[in-house]
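What follows is one structure encoded as structure tokens, with my remarks underneath.
The other protein chains are all here in position, but one chain of the complex has been omitted.
In order of appearance the chains are A and B, and numbering begins at 1 in each one.
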Amino acid sequence: MEDFLIGLSTAMMTQNLLACLAGVFLGTAIGVIPGIGALAAISLLLPVTFAMDPTTGIVMLAGVYYGAEYGGSTASILLNLPGTPSNAITCLDGYPMAQKGEAGVALFMTTIASFVGGSIGILVLSALTPAIVKVGMAFGAVEYFAIIVFCFVAVATIGGSDPKKNFVMVALGALLGTVGLDIYDGAERYSFGSHNLIDGLSLVPVAMGLFGLSEIIMSIRDGEQRHMRHKISFKSMLPSAQQWKRSFWPMLRGAASGCFFGPLPGTGPSVATILAYANEKKLSRRPEEFGKGAIEGVAAPESANNAAVQTAFVPTLSLGIPGTPTMAIMIGALMIHGIVPGPMLMSNEPQLFWGLVASFWIGNVLLLVINIPLIGLWVSFLNVPYRLLYPAIIILICVGSYSLKNSTFDVLVMLVVGVAAYGLRRHGFLPAPLLIGFVLSPMLEENFRRAMIMGRGEVSYLFDSPISIVTWLLTLGMVLSVLYRHQLKRLAARSLGDTTKTENH
Amino acid sequence: MARDFSWLFIAVLGAAAFYFALDFKFGTLANVGSAVYPLILSAAIVLISLYSFIFSPREEPMPTNRRAFLSVAASVAVFILLVEAVGLLPTVVLSMVIAYGGQSERRYPFFIAYACVFSVGVWLIFSYALNLPIPPFRLP
Partner (left out) sequence: MLTRFLTLAKTTFVAAAFAVAAIPAAQAEFPEQAVKIVVPYKAGGNTDVIARIFADHLQEALGGAVVVENRGGGGGTIGAALVAGAKPDGYTLLFATAGSHSINPNLRKIKYDPIKDFQPISVGVVSSLLMVVHPSVPAKTLKELIALTSSGKEQYNFASGGIGTLAHVAGELYNQKTGSKLTHVPYKGAGPALNDAVAGRIQVYMNNIPKILPHVQSGALRPLALGAAKRSALLPDVPTTAEAGMTGMEMGSWFGLLAPAGTPKDAVDKLFTAMQSAKTSAKVLERLKGIGSEIEISDSPEQFGAYMQDQLKWWAGVLDNPVFKKKK
């Protein structure tokens, strides 16, 4: 508590307050631009902080980071343009809500869920950092492999329109995820000699092409029907009492998922949001509404994402080990300022560590204050005629993809993925499973192969730790519960004398 | 019976991926090679899509809007080809005009003016403020 007060006084210093404000404002502004997210925002603004005092610089960069995470969901929801896996999950129900004319409500709930998730994440971060570090240490290849399998099963058992189509999309995404230099035996998989493919495909152009570009092509067609005026009054964006009630528990459960997976360097926000969404769909009494604009499908992942974003600072600061590419840049930023993140940081630089944590609190409140009035502005963009909007969006996602590596190659990836996704979507294939495969499957393969090396080829090594055994049991339980449900349905069907249904599988 | 040829297309993709994966290393159980995982994935893709191609009834695809599709794809392609050669501003204007051709309105003078203003805004944000290394103009 004493430490926290030191931190609070550091964070309340005028320059740090201003840095925090500037950071969250810039972060929101950049995050809101489609095609450019937290990763690009931080790497582009990194040089600006070079001349600042270390604490001030880091407070600002951190503000840019979680500010961009706030802002990122805006473009996702309004235009179906996710820049991160977490945003892609928010899109699943956020975009349908926007199309139903509930864009304001969706953004309002996003802001609240982000605030709730972020605040819970900060609480966990400030109270439990040393404990989290210990827990994080207990996770190795075996445990990660078990968790990713659990995650896949959770996603698979929530069902969808056509399981065959979804499976093929996941597998295609997984194949895209294998592209590049293999870390285990140095094979260059599907790189066809191109140096640009050695590092694999970047997430942003894949996500932008998959959702953004294909969406634009499909939306031009129904451009004439898009004349719905979006209401931008404050009252129109307030969720109803029913929507608040439906979002309350999902938000808390999402935050819990975020706080658990966020600090694990091997999983991070993407796993947290995917599981939070899958979990809500499973628990919901109206699973059929998911994907068509269910408010829980916005609240839970958004809360999970922001809780994970805050708790991801635990391994970054206390071990010097980044869980996400964005965190890797944060570590670089610290090192440029001569601060070495690691086990000594908390004791050597308490004013920096706790000052940063305190600035998170302030930053989250600032974000709430900045974002709620801005919702009206963002929603009013939807009233801009689409024929003027979409050419501008195309440019933004092109420049955004270009800015990743300062090369046109990623723009080309975006184009190819976008064209393919358009063709697939026309035939009823959904883009989300492909992205989930692309994000999760490299983790699955990497950890499986590492576990086999560490276990010297013994398959039993995969079940060699309490955490992995528990995770496998949970996975088994989940599979059984789904099978059991089918049997129940069949029993019910039989008792009704309806025999035709059981023929199908 | 009408077939859904998108399945066949995916099966061909999967088969190609399988073929290329045969070149990767297989390894051992104690050091699983890079071929194993892609082989499993692509084999699964081929099996499921062939099954679906043969047994699933054809679903009517959503209608294509050829003009929208071509103009959006061309717009991005123009961006890729020109941005480093002639600079950001002319590329953005040209790409936007091509994209604009994807719908039915034809108010080009107004749109070009709008695209010019937008391109300057993009340049100010990305090149000027965020240090993206693309010059505004470049003589070929």
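Everything below uses one rule, namely that contacts are C-beta pairs under 8 Å (C-beta built on N, C-alpha and C of every residue); 3 or more make two chains touch, one makes a residue touch a chain.
Bear in mind the structure is a predicted one, so any value in this text is a computation, not a measurement.
Novice: With the missing chain put back, one of B:Val12, B:Leu47, B:Met62 or B:Val117 would touch it. Which one?
Specialist: In the complete complex, the chain left out is touched by residue B:Val117.
Novice: For subunit A, enumerate the residues touching the unshown chain of the complex.
Specialist: 22, 25-26, 29, 33, 42-43, 45-48, 50-51, 137-138, 140-141, 181, 183-188, 193, 195-196, 198-199, 265-266, 315, 319-322, 325, 328-333, 335-344, 377, 380-381, 383-384, 388-389, 392, 405-407, 446, 450, 453-454, 456
Assume only the chains that are shown with their structure count from here on.
Novice: In whole angstrom, what separates the CA-based centres of subunit A and subunit B?
Specialist: 22
Novice: Please output the residues of subunit B touching subunit A within their complex, sorted ascending.
Specialist: For this pair, the touching residues of subunit B are 4, 6, 10, 13-14, 17, 20-21, 24-25, 27-35, 37-38, 41-42, 44-45, 48-49, 51-52, 56, 59, 61-65, 68-69, 72-73, 75-77, 79-80, 83-84, 88, 92, 95-97, 99-100, 102-103, 105, 111, 114-115, 118-119, 122, 125-126, 130-134.
Novice: Along subunit A, where are the residues that touch subunit B in the complex?
Specialist: Listed in rising order, the residues of subunit A that touch subunit B are 33, 44-45, 47, 164-165, 167-168, 171-172, 174-175, 178, 182, 184-185, 187, 189-190, 213, 216-218, 220-221, 223, 386-388, 390-392, 394-396, 398-399, 402-403, 406, 408, 411-412, 414-415, 418-419, 422-429, 441, 445, 448-449, 452-453, 455-457, 459.
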